[in-house]
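Could you have a look at this structure, given as structure tokens, before my questions?
Note that one protein chain of the assembly has been removed; the remaining protein chains are unaltered in position.
To keep things simple, chains are lettered A and B as they appear, and every chain counts its residues starting from 1.
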Amino acid sequence: MNNIANEMYSLMERLFPICRSITGDGVRETLNILKEYIPIDIKEVPSGAKVFDWEIPDEWNIKDAYVKDKDGNRVIDFKCSNLHVVNYSIPYDGELTLSELKKHLYTLPNQPDLIPYVTSYYEKRWGFCLSHKEYESLKDMTYEVKVDSTLEAGSLTYADLVIPGESEKEILLSTYICHPSMANNELSGPVVATYLAKYFLEKGDNYYTYRFVFAPETIGVITYLSNHLDDLKKHVIAGYVITCIGDNGPFSYLKSRQGGTLVDRATMHVLKNSEKEFKLYNYLSRGSDERQYCAPGVDLPVGSLMRTKYYEYPEYHTSGDNLDIIEPNELLRSFEMYKKCVNAIEMNRIYKTIVKGEPQLGKRGLYPTIGTKTANLNVNSMMNLLAYCDGQNDLLWIAEKINEPVSILMPIIKVLIEEGLLKEVEQ
Amino acid sequence: MNNIANEMYSLMERLFPICRSITGDGVRETLNILKEYIPIDIKEVPSGAKVFDWEIPDEWNIKDAYVKDKDGNRVIDFKCSNLHVVNYSIPYDGELTLSELKKHLYTLPNQPDLIPYVTSYYEKRWGFCLSHKEYESLKDMTYEVKVDSTLEAGSLTYADLVIPGESEKEILLSTYICHPSMANNELSGPVVATYLAKYFLEKGDNYYTYRFVFAPETIGVITYLSNHLDDLKKHVIAGYVITCIGDNGPFSYLKSRQGGTLVDRATMHVLKNSEKEFKLYNYLSRGSDERQYCAPGVDLPVGSLMRTKYYEYPEYHTSGDNLDIIEPNELLRSFEMYKKCVNAIEMNRIYKTIVKGEPQLGKRGLYPTIGTKTANLNVNSMMNLLAYCDGQNDLLWIAEKINEPVSILMPIIKVLIEEGLLKEVEQ
Partner (left out) sequence: MNNIANEMYSLMERLFPICRSITGDGVRETLNILKEYIPIDIKEVPSGAKVFDWEIPDEWNIKDAYVKDKDGNRVIDFKCSNLHVVNYSIPYDGELTLSELKKHLYTLPNQPDLIPYVTSYYEKRWGFCLSHKEYESLKDMTYEVKVDSTLEAGSLTYADLVIPGESEKEILLSTYICHPSMANNELSGPVVATYLAKYFLEKGDNYYTYRFVFAPETIGVITYLSNHLDDLKKHVIAGYVITCIGDNGPFSYLKSRQGGTLVDRATMHVLKNSEKEFKLYNYLSRGSDERQYCAPGVDLPVGSLMRTKYYEYPEYHTSGDNLDIIEPNELLRSFEMYKKCVNAIEMNRIYKTIVKGEPQLGKRGLYPTIGTKTANLNVNSMMNLLAYCDGQNDLLWIAEKINEPVSILMPIIKVLIEEGLLKEVEQ
């Protein structure tokens, strides 16, 4: 299993250097790498296309960008870190005094060693980001400034993968691929999503259909929803936005807008039964693509299982969010936790006892045959499960009621079905 | 605005000396004064008329009443305070020894300086009320006793005012006008109700229809309900009994019988968001006309917003409840709080976003255009509001969910409607 930990980390290393944005070749390169792992379907939507309240913007690409001092030294250099350029900067070529230049510079005075991550998708600007230390060491002179970018009609790129199951009902797993070189937010998301897709592909006998979405945050998911809304509304019974899932913090879960939906119940049940410490956020703390999935008119039941949530770790949206804060084993723990939660949904059916009254477990070898004061303790879980399988309540409800993790009940259910004592109720 | 404070206090000064009861000229005189301020419709219902389980009693009027000592001094004198006579006392003229007289005297031994307010509407009695100090100073002699009252066929008087709004649905504001010279209970009620009626008349563009009722407590409201029940059941969506609203105590709210109705939700929302300290009573603590409005078979959703509740302040139902415990500015605070609560009901519609997914606020100038870690905090309220306007839940529900006062959300709603992002849902 450690293989998967290292494989996920290696994939992240491959993806890390690419300069992604909400459009452009960085997205394409990223998706083409993922396609080596799982058979995703890559789509392009042209600039100017209407998607709900939005419009696909011009496509942005960048070759180089720098600020040179009078000696020709690159004092700010895109080639050192793609965070140095404000994402979506328009082309620029000129000479500026320091005071003119400073109007285009962004820093984090409270984190003076880190480069901030800044974007300007919908207002035409150019700018550079740098550490506050570097900023303060800039001398008063004329600088040569160049942003070698293009912002032109092109397209927005996204991908999906649908793994059909026995049921047409779907579990949605969505992640985004639009941030430049940052590791926890965002690369942990696409990396874990890719390996979850591999797992469900290889496992094969899935009850539900699994839909994986890899799209630029916000505009990409709006585009995806705009193209697939009817389908999603008809089929999706639960979904996750996978993000910030690679650090070593305790798990956190951001509930869907409605709260109390299947994804909320399953995730909280699993966390409660497996983690000493975890954190719950309600929808007021939302910040990623659940904003689109749960929006009025879309109304999908989508939550987000994370490690340390965006905004909550100091390296968030800075150059500090790099491979140093990711450990292969933590990626693995996150992968396993997503599997547990999704499996809790996968297993969550309604069961009904076939016999009336208590079944005679003894004649089936399921019960100790000598009745004493203490002998029946070890069949408690089985008896409690049978006592609540009335065809009304689903497995998660019963698990909460009888204080047993779903993971312990599932093998018991298999035995009881084999023994002809239980059946699944059509929903 | 202080004008209103002083105007309300002046009106109370005019009304204070009148000897009101559940019938008679005191009620008529009071309503005729109010008619100088607002165009109320005054009605008379003849003695003997059946109203639900009750019957309109004979009309009571009184010119004078006294107890004279052997020297002809009035030791108890109606002209000094109309509280000195048991309200609804039958006529009497005779001479009595002190011990005979005492059978007809009422005092408050625990509040020896105050005259109690005592009534005997449904059993024919006469009596006098006096301070316990005066009572103890009465000497053993023969007294001349006179109650110059009449109790004869006549009528019961009440008034109402309906201010039509855009909707036929009504908000009911009811107060009573049957107590003699007492200020907080009851004159604060009719005075604040009168100025609320003026406000809604002058404001003009009301969404709901407003119905003001001025009627003697209990029998008057039973009479009103008996004559208007079908209309009220069809239209009233929320209502208040306005009483005990002139002292300087913290606000208190007595919930409707059903609890959790619109008036309960709106009032508790407003109090929670504007007052450091306030008190909630459930319907078991009821004591005024909500007893009729909420009664089984009537079933109107009516609560009561007060300052210090009847029974809870020491001057209640005594001569201590006079103009000294009323301050113009406290009347104004009460008036403003009623406006806030009623406006929270007035504004409480169901809204739905028009676009699917999050709208693009940027292109409408509603969103900062440079995305950094902290820039989006100031649009939180707007985003949260949009995130919950799903056409299912009303504004008060959303306000509670996102922890924002309705008063802050209302201007945002106006902007969003103008921008074509939100619409009201027909209910």
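Please note the rule applied: contacts are C-beta pairs under 8 Å (C-beta built on N, C-alpha and C of every residue); 3 or more make two chains touch, one makes a residue touch a chain.
Given the structure is predicted, the values throughout are model-derived calculations rather than measurements.
When the missing chain is restored to the complex, the residue among B:Ile42, B:Leu280, B:Ala295 or B:Leu323 that touches it is B:Ala295. Residue-wise, the contact with the chain that is not shown comes from B:Ser120, picked out of B:Ser47, B:Asn61, B:Ser120 or B:Ser167. Touching the missing chain, out of A:Cys80, A:Ala153 or A:Val355, is residue A:Val355. Panel shows subunit B; residues 52-54, 106, 116, 118-123, 125, 218, 221-222, 225-226, 229, 257, 283-284, 286, 291-292, 294-299, 311, 316-317 of it touch the chain omitted from the view. Contact between subunit A and the absent chain runs through residues 352-353, 355-360, 362-363, 369-373, 384, 386-391, 402-403.
As a working rule, only the chains that are shown with their structure count from here on.
Separating the centre of subunit A from that of subunit B, both taken as means of CA atoms, is a distance of 56 Å.
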